[in-house]
Structure formats: structure tokens, C-alpha cells
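Every protein chain except one is present and positioned as in the full complex.
Entry: subunit A
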Amino acid sequence: MAGKPKLHYFDGRGRMESIRWLLAAAGVEFEEKFVDTSDDLEKLRNDGSLMFQQVPMVEIDGMNLVQSRAILNYIAAKYNLYGKDIKERALIDMYTEGIADLNEMILLLPISPPDQKDAKITLIKDRTVNRYLPAFEKVLKSHGQDYLVGNTLSRADIQLIELLYSVEELDPSLLANFPLLKALKTRISNVPTVKKFLQPGSQRKPPVDEKLIEKARKIFKF
């Protein structure tokens, strides 16, 4: 009766990619309706489907959900990837918010003014190796378990390795001094649903390129 979730976004990573990762890891099949032009976005807005006139929007279980965190929280809770109680959820939230902060810097890098790009890259690398990766390595070291929270796979593990893959694309050497994170990345990548998502032909989107940025500029008028 309930159809597959339907994802509305442009055909690129952006703010929808974490949602694709989480659905895929949870083994949930989903459809994508791509916003290809500013007219497509206008149409969604005029339909009244977008509460704040923005995408991502996911049609799921009778709701038109917007705001990536609202969408991620719902999926994580529905598919038992959100810890077993409110204290585990607090840890998961703390970790995923740190991940979101670093991810935001990486996400916005392609659209920064050219004269600021080098400084931004330097800042991202510094934050990665001096703030964020050490924090997560420390968590894994503190309990020696296979997953970040509660000795069980959660959205925190999925979202962290998504970030590690992005960091690696920026500069593979950044992961060099983080053995536990590297091991986590391998372990989670071998979870069958994740392994499938990492293979060619999946709904995972490639890194952004100039052509895609131009397309996004036209759609979102920035």
C-alpha cells in the first residue's frame, strides 16, 4: 500500500546524498524525481509540496517531508538506526551533527569564490585532521567496539563513513593516522547493503563537477 519513498532533488549529491546513503544502508528501495530546470522547481513550489519552498523533499509514508535532518531522523528511527534509548540518540545526534558541520564545508567548497578556494581547502584539511577525525577516532578507541554507539550499527556509522569517503576524495592522505576510522570504513563498506550502494550502477551520485555546478546555479538561481 505504501509505495517506495520518492526523492525530489537535482541529479547530484548536495543535501540529498546523506539521505540516499541512509536509505540504501537500510535496504530501502527508493525512486528519484530529478529537478532538472528552474521550471521543475517552480512547479514543485506551486504544487504546495515544499513547506519552505526548498528541496530536498521526500515523499514518504504519506508525508511530503522537507529539511534534510527531519528526513534523516525519520528514516533512522523507522529503520532502527537511531540507538535504543534517548541517551544513545543523544550521542548519535552529537556525532552526526559534527559530521554535518564538516560535510557542510566540503559541500560548499565548489561554489566558493575562486580567490577564497585555497584558503577554504586549507581550513577543511586542518579541521579534518585536527578536530573531527581525532574526535571520532577517540570514540572508537574509548570502547574498542565495532560501531560508534551501543555496539550496534547506527546512522552515525553510515554518515561517518560517507564523510570519510568524501574526505578521501579531497585528499587520501588525510586518513593516514586514523587506523580505527580506516577499519570502521572497511567494516561498514562490507555491510551487504552498503557494499551494493558503493558499486557502479547504484543511486550513489559522483563527485560534483563544473557542469553540475552550472546546472545547479540555473535551477536554484545562485
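The rule is simple: a contact is a pair of C-beta atoms (placed from the backbone, for glycine too) under 8 Å apart; a residue touches a chain by one contact, two chains touch by 3 or more; residues count from 1.
Following the convention adopted for this analysis, contacts and distances are computed from a predicted model.
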Hidden chain of the complex, named as in its UniProt record, picked from "U3 small nucleolar RNA-associated protein 14", "glutathione transferase", "Trafficking protein particle complex subunit 6A" or "Eukaryotic translation initiation factor 5A": "glutathione transferase"
Candidate in contact with the missing chain, chosen from A:Lys78, A:Lys117 or A:His143: A:Lys78
Absent-chain contact - pick from A:Lys87, A:Lys117, A:His143 or A:Lys195: A:Lys87
Touching residue (missing chain; options A:Tyr132, A:Phe178 or A:Phe197): A:Tyr132
Touching residues (missing chain, whole complex) on subunit A: 51-53, 61, 63, 65-67, 69-71, 73-74, 77-78, 86-87, 89-91, 93-94, 97-98, 101, 131-132, 135
